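The chains shown are only part of the set, and none of them has been moved.
Just so it is clear, A and B label the chains in written order, and each chain counts residues from 1 on its own.
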Amino acid sequence: MNPIKRIEIFSDSFELGKILTGLKKAGVTNCTVIRHVSGSGVRGSMGDDIDMLLENDYVIAFCLPEQVEAVVKIIRPILNKFGGSCYVSDVMEVQTMNCVASK
Amino acid sequence: MDLSLVISNFLNPPILFFFLGVTSVLVKSDLEIPAPIPKLFSLYLLLAIGFKGGVELAKSGVSQAVILTLVLAIMMSALVPVYTFFILRLKFDPFNSAAIAATYGSISAVTFITASSFLSALKIPFDGYMVAALALMESPAIIVGLILVNLFAYKKGESSETNWPEVLQEAFLNSSVFLLVGSLLIGILTGEHGGQVLKPFTTDIFYGVLTFFLLDMGLVAARRIKDLQKTGAFLIAFAILIPLLNAAIGLLIARSINMPQGNALLFTVLCASASYIAVPAAMRMTVPEANPSLYISSALAVTFPFNILIGIPLYQYGISLLWR
């Protein structure tokens, strides 16, 4: 198993295109998107109920440790302008035919 | 004023189901219409109203009256954000003022649809090209809003960074405008025959879908009510008085060019209504500095219910007086 990184990005739905393009620019072409998640952040609090007008997307991308810096550099200004947040953590990858570390 | 109009409007299924939704939130029932069902309904309503408008337009043709109405509609949608912006500046920063102003310059398709159902119930005719007015009033407000931000929000020398191609894209090709205009064109192209074959889908069940959708609108609007406490009395007053002002201006314009009564009501309702879908989406992208809960909550939790409950019959009453 290889040590790699998990990048998680939470953002407004309309930013998704910009974020995916940003990831690609940073060399991270593979990712998973969970759409239509609800959330409360600084800019819109959902109280106890869930508000469908302010929808978020949740992007998960696994990448090599050395790619993280490039991703952060590109994604941070997008999040600063339009809101959203980004987290990085450690994870071990099970080596399969198309794993991150083999590319 | 003729209270019977308000009451007969109130006793319609769509309005009552709107209230049922509001009540559900107030009594904390767990009634919920899960995503994306409301989206299905709103796509359907846009498609159906656009298509039917197109079919009607194909029948009636494009006269001078049509063009005049559409030009006035565009004009109102560009003008309203300008004067409301300066009113809003009394309380809000330029970003929020511009975003709220754009919201009120634009329109609410559901309010329009509710008004057209109201007219049908009263058996007052209206023309299919009013749907074109509906479609044309969304975009100008977005663009004027952005111009206001660029003129007043940035200090001299500060770069505005406005990505104009993106803004125009969002203004003219956002999904509501696109589907509405596209369905209108298809209605024009297929004409009478197309109208016939789609009738069971776009006409017969239309009222039912509207009713169901307003149940959801009631839920959504009521959930927004608590936001209003934070936004303060100024914005609440604004959200009732500005529609009245816009409606009055719309009414006078309609009278001055002698619009038929049905069209006049729809025109007035377009002026009085505020967008809570297309413009907010555009504003979040283009004016991220503004607070969405200000412009969404005022349009959705105050202006929308006000218009469908009191506004529509009130404006109709005004018309019945002025058109005598």
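Observations, loosely collected:
Note that in this section a residue touches a chain if its C-beta (ideal position, glycine included) is under 8 Å from a C-beta of that chain, and two chains touch if they have at least 3 such contacts.
The shown structure was predicted, so the numbers you read here are calculated from the model rather than taken from an experiment.
Just one chain of each kind is rendered; the file's full complex, by chain label, has copy numbers A x3, B x3.
Just so we're on the same page, only the chains that are shown with their structure count from here on.
Subunit A and subunit B have Cα centroids lying 35 Å from one another. Note for the complex: subunit B touches subunit A at residues 25, 35-36, 38, 220, 223-224, 226, 276-277, 280-281, 284-285, 288, 291-293, 296, 300. Chain contact summary for the complex, subunit A toward subunit B: residues 12, 14, 36, 43-44, 47, 49, 51-54, 81-83.
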